[in-house]
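The other protein chains are all here in position, but one chain of the complex has been omitted.
Labels run A, B and C following the written order; every chain starts at residue 1.
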Amino acid sequence: MQRPVKNPDFNSPHYPTWCPGCGDFGIWTALKNAMAELGWQPSDVLIVYGIGCSGNMANFVRTYGFHGLHGRALPVAIGAKLANKDLKIIVIGGDGDGYGEGGNHFLHALRGNVDITYIVHDNQVYGLTKGQMAPTTERGQKTSSTPEGVIDQPLNPVALAIAAGGSFVAQGFAGDTGQLTQLIKAAVDHPGFAHLNVLQPCVTFNQHNTYSWFYDRVYNLDGTGHDFSNKQEAFARALEWGEKIPTGILYREIRDTYEQDVPEMRTESLVKERLDNIDISGTLKQYT
Amino acid sequence: MQRPVKNPDFNSPHYPTWCPGCGDFGIWTALKNAMAELGWQPSDVLIVYGIGCSGNMANFVRTYGFHGLHGRALPVAIGAKLANKDLKIIVIGGDGDGYGEGGNHFLHALRGNVDITYIVHDNQVYGLTKGQMAPTTERGQKTSSTPEGVIDQPLNPVALAIAAGGSFVAQGFAGDTGQLTQLIKAAVDHPGFAHLNVLQPCVTFNQHNTYSWFYDRVYNLDGTGHDFSNKQEAFARALEWGEKIPTGILYREIRDTYEQDVPEMRTESLVKERLDNIDISGTLKQYT
Amino acid sequence: MKSKVNTFTWTIGGAAGDGIMVTGAMLAKYCTRAGLWTTDYAEYPSLIRGGHNVQVVQVDEEQIFEHDQGTEILVAINEETVRLHAASLSPGGALVYDSTRLTINPAMIGDRTDIVLVPVPLMDLALKNGGKDLMRNTVALGATLALLQAPRKLMDDIFQDTFGAKGQKVVDINVATCRAGYEHVQKLVKDFPWRIVPKENDQRMVIGGNDALSLGFIHGGLKFYAAYPMTPASSILISLAELAPTYKHITKHAEDEIAAVNLAIGASFAGVRAACGTSGGGFCLMTEGLGMAAITETPLVIVDAQRPGPATGLPTWTEQGDLRFVMHAGQGEFPRVIVAPADPTQAFQEAARSLHIAEHGQLPVIILTDKYLAESHWSTPMFDLTKLRVQRGGFVTAQEHGGGPWYQRYADTVTGITPRPIPGQSGGVFIANSDEHDAVGHANEESDNRVMQYRKRERKLEAVLSFLPPRLVHYGPDDADVTFVTWGSVTQSCKEAMRKLATMGIRANVLQVLYLLPFPVAEVQQFFRAAKKTILVENNGTAQLGGVLKEYADVTCNHQLLKNDGRPFWAEDIAAFAKGHM
Partner (left out) sequence: MKSKVNTFTWTIGGAAGDGIMVTGAMLAKYCTRAGLWTTDYAEYPSLIRGGHNVQVVQVDEEQIFEHDQGTEILVAINEETVRLHAASLSPGGALVYDSTRLTINPAMIGDRTDIVLVPVPLMDLALKNGGKDLMRNTVALGATLALLQAPRKLMDDIFQDTFGAKGQKVVDINVATCRAGYEHVQKLVKDFPWRIVPKENDQRMVIGGNDALSLGFIHGGLKFYAAYPMTPASSILISLAELAPTYKHITKHAEDEIAAVNLAIGASFAGVRAACGTSGGGFCLMTEGLGMAAITETPLVIVDAQRPGPATGLPTWTEQGDLRFVMHAGQGEFPRVIVAPADPTQAFQEAARSLHIAEHGQLPVIILTDKYLAESHWSTPMFDLTKLRVQRGGFVTAQEHGGGPWYQRYADTVTGITPRPIPGQSGGVFIANSDEHDAVGHANEESDNRVMQYRKRERKLEAVLSFLPPRLVHYGPDDADVTFVTWGSVTQSCKEAMRKLATMGIRANVLQVLYLLPFPVAEVQQFFRAAKKTILVENNGTAQLGGVLKEYADVTCNHQLLKNDGRPFWAEDIAAFAKGHM
C-alpha cells in the first residue's frame, strides 16, 4: 500500500515561472488538488502538455509527463491511451495550442471519445510568444499580431465541442480553484473524452479579460437547474458570452468510449501483450 | 460586352472520369448552371479545388482554377481573395479533404468570414483513395481502413459550421440539381463565408448512403417555416440525421466580411496597388 | 531469344474499374504454384474510372526481378488496350480480346500479321456461366491457361483456397467461368509456342512490397499503426487493419498525418512497438514529429512510400525523389536510421528489424520504399520466421527503476542509450520533453547540458550499428566488369539487367546501399576501390545517392543513368546503357 498523496507531492523541484498573478497558478493548484483527492500516485498518471505558458507546467508537476509539440498534445495522449488503456491521462494545453495550431486534433478527439481529460488554459491570447491574437481573442482587441484589432469572430470552444460530438463539455475559471478541482475530478471520472475549457486571466498580455472582468460575469450552472444531458439546452448555454458566462458542466452524454469499441482492446492493455510468441505462418500461407 | 454564357461554356475538353452515376456529376452540373445563371464569364471566376474525386473536377470545368493540396484549398482561396477582393472565388472539396485533413482551416474560415463559397462533396467516404473511412462516415460502417466498423461518431458538418461561427450554412443533395443550383447561387450571393455541404452518393465505395437512401430522407427546409436567422433553431435542424435530413439554408447571418474590416482593403484591391512608388525612408528615420 | 517453355510475359489492359488487377495476381499465383518465378507490375492513373489500367506478369524458370518491355500474350478488355499495347506483342504472340465488345481491324494493330488474334466473348461467357461482368477477367484467365496449355486443376485449387471462405457457390462460378474461357480457346488455338510445364519446387509466395512490410511489422511485434491514407502507402494501413483481429494490434486511420505521427509517438512512449506510414506529401507533415521522437528518444518507425513529386505530383506512379528529404527532414540535427528495401524479402526483414532498432536505439527509423516496390509483386521464398523474432530492450525493470521521486531517464550513458520505464510503472517519474532538457526531462537551456544531450543522442548511432545487417548488399560476381550502384527498388531492375548482360557475356554486379543512414562510408570506399567501372542508377532526376556518395565517401561513379518520368526502369535499358559504356 502506498501512502496517501497530497497536493505538494505533485510538486516538482521547479517553482512555476509564470508571471505573478497568472491564472495558470490556479489551474496548477486545482490539478494537483484533484489528483490528490482522487488518491493518485504521481507514477499512476501521464500528463501530456502542449507548448505555451500553459505547457510549461510540464516543469512544475511531478507525474509522468510528455511535453510535446505546439498543438499536438492530443494525438500523443490518444496514442498512449490506446497502447495502455490502464494509464490515467490528462492533457494540458493552451488556446492557441489547442484551438489554433491543434484545432483539427481537437475536432476529431471529440468524436473519437477516447477516455482522457483535456484541460485548456483559455487566456484568449498567446502568452509564451508574447501577446499575439488567439482563436478566442475577442473581436476588436488589439494584440501584437493584430495592432488594428482582431477581425475574426472568436471561437467558442464549448459550443464547438458540443457541436463536434463531445461527450463531456465543461467550463471552469482559474479564479475559482474549488470549483475547478471538482470539475477536473468530474472530467476524469467521465468515461470518454472530457473537455474542460478554463477561463484563465493572463495578467501580462490580456488587459481586457481580467480577473475582475470574469468575476463580474461567471456564474455556476450547478444549482440553476441546467439539464446537461440536453444538447439543445447545453448549446444555448454555451453560446452565452458577455453579461453572463457559465461555468460548470455544460453537456454530458454517456456513450461507449473508443476503447470499448475496439475489439483488440476488449481484454488487456496492448502494452501487456506478449511479443515473443508471434506466429504469422498462417497468414503467409495465404500468399502461396 | 461579352456574350451571355451557358452551362456548356464552362466545360473543359475533358469529360469527367467519375464513375457512372457518381453524385459528383450532379454537383458539376449545378455549379456550371449556377455560374451561367449568375452571368459569369469563365475568366471572372477562380475555383480552388482540394484533392479527391471531388477535386478532380479541376480538369472538367473551364474557369481559372487552382488544384491545391489535399485539405488545403481554403487557405489558398482566402489568400487569393485577400489579394484580389474583386475576384469571385468558389472552393470545391471533399469530406476527407475538407473535414479531415483540412479540418482546421474549415474551423477558422468559418470565424473569419472571408467572402468565398465553399462547396463540400460529402460522400461519407474517401473516394479517390478507394474507400476508406471519412469523418462523416456513419458509425459501424465497414470501410477498407475500418474493416471492423467505424468507431468514431460521425462529424456533423452543418452543426459544426453553425457552432464555429459560420455566417451561411446550407446543405444540398447531388440528386437534386435544381435546388443545388439555387443553393450555390444563394451561397455566392451571401456576403461572407458560405458553407454548402452537399450530400453526394458515391456509387462505388458507399453502398449505404445511396441515392434511394437519401431520397427517402431529404426534405427541403424552404417552405417548412424554418427561421434560418435563429441559431438555436438552425442548430436543432442541423442535428437531424436519420429519418429526416434537411436541405436548404440552415443558418444565415449578415455580418461584416473579413475584407470589410481590414483597413488596408477598404479602397481598391491590393493586386491593383502600384509598386513603383514605395518609399520607406520615413520608417528608416525611426531607426536613426 | 527466349526459351518458349515457362518463360513469357503476359499483359492485360482495361479501364479503371474493370478490375483487371486481380487477374494478374491469380496468374502469378498459378505460375508460382507451378514452380516458376513471377513478377508483376501495374500502371493506373489517379482516377477511379475511365483512365487506362495495365498490368504485366512476367514468368520464368529462374528467379526474375523485373518484367520485360515486350509481351507474348496481351489480354484486351477494351479497345484502348489494343491501340496502346499491340505493338509490344512479340512475333507469334497472341492478342486475346473481348469479342463481345470489340472488333479488331488491321489499323488497330498496326497492320501486324505476325500475331495470333484470339477473339473470346469474355463478357458473354462470364454472364452465361453465372458471373457478373467483372468475371470476364476470369474468363480471360481461362483463355490464357488454354493458350499456354497449362493444367486447369491447379487454377481450380487456387479458386478453392481463395474463395472457399465465401462459400462453394463463389468457387463454382469462378471455376465455371475460367473453364468457359479455357475451353473456348482450346478449340481456337492449338499450337501456341509458349507453354507452361509445371515443375516441382519449394513452396513460394507471391507477395508485394507493402504486404511484406506489413507482415514484417507484425513479426517484429508491431502493436500500433497510425496512418492517413496516401497512395502508395495506403495498403499498409488496410492490410494491418484486416489483420488486427488475428494479431491483436491496433490500427488508427487518423484525421491527418500530423496526428498519425504523434499517435505513433504516444503509443511508443507508452511502451508498445509503433509505426506510421505515408507517402512524401504526408511525410512533410510528419517531419516535426520526427524531430520530437528524436529529442524525446522515443522509438518510432515511419514508412515513406515514395511517389513522384513535388506536391500531389503523379500519385499512382513511382520515383525515388525523397532520399535527401528524409535524410534531412526536421529542423535541427538529430540521429536517424534510414533503410531502403529492394524487394519483398528485404521489406519483410527490415520492417521487422526497424522496430528492433527503434526500440533498442530509442530513435526514429525511416523505411523508404516506392510505388514500384510497394505495389508490385514477386514470387518470393517463404520468409524465415525463426529469424528476427522479437527481443524487447531499452526498458528499465521495476527493480532497477528506483522509488523516485524522479527517474534519470536522460542521464548520459556510454552508448547514449538510457533505459526507460513504461509510464504508469511505479517508481520515479520523468518528463519526455520536446524542449532541450536535463536528465529527468525538465527544460534546460544551459550550454553544457545542451552539448551533453546532443552528443548523447548522436552517439546512439554508433550503438545502433550492432543491430544492423550489412548495410551494403552485393549481387552477382565479385570480379565484374561493370557495377551498378543503386538503392531501393531500382536494385530489382539492376539485378534483372545483370541477368540480361550475362546472356550477352558481360559480367555485371550490383551494389545496393540498403542502409542510407548511418551511411556505410568505409564499406562503400572499399567496394569502390575494387570496382572496375561503376554506373549509378537512380529513379530520380538529380542523382541523390550520387550526391550522398560524394559527400560521405568521396566517391563518384563513372556513369550515371537516371529516369524520372514516373515509370520504373526497364532492365533492357539499363543493360543497353551498360553495354554502350563498356
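The rule we apply is simple: a residue touches a chain if its C-beta (ideal position, glycine included) is under 8 Å from a C-beta of that chain, and two chains touch if they have at least 3 such contacts.
Because the structure is a prediction, the values reported are computed rather than measured.
Considering the complete complex, the chain that is not shown touches A, B, C.
Screening C:G93, C:G181, C:P315 or C:G416 for touch with the missing chain picks out C:P315.
Checked against the full complex, the candidates C:N6, C:S46, C:S493 or C:N509 give a single residue touching the omitted chain, namely C:S46.
For the options C:I173, C:I196, C:I238 or C:L285, the residue in contact with the chain missing from this view is C:L285. Considering the complete assembly, chain A touches the hidden chain via residues 17-20, 51, 53, 56, 67, 69-71, 100-101, 103, 126-130, 132-133, 135, 144-148, 204. Residue positions on chain C in contact with the hidden chain: 45-46, 258, 279-281, 283-285, 287-288, 290-292, 294-296, 306-317, 319, 321-322, 324-325, 327-334, 433-436, 443, 445, 447-448, 450-451, 454, 458, 540-542, 547-548, 550-551, 554, 564-567, in rising order. Residues of chain B in contact with the chain left out of this view: 2, 12, 14, 41-44, 46, 48, 51, 56, 58-59, 62-69, 72, 74-84, 86-87, 104-105, 107-108, 262-265, 270-271, 273, 275-276, 278-284, 286-288.
Everything below uses one rule, namely that only the chains that are shown with their structure count from here on.
Look at where the CA atoms of chain A average out and do the same for chain C: the two points lie 41 Å apart.
Distance between chain centres (mean CA atoms), chain B to chain C: 37 Å. One inter-chain figure worth recording: chain A and chain B are separated by 31 Å, centre to centre, where each centre is the mean of the chain's CA atoms. Chain B has residues 100, 103, 135, 148 in contact with two or more other chains. Multi-chain contact residues of chain C (touching two or more other chains) are listed as 244-245, 255-256.
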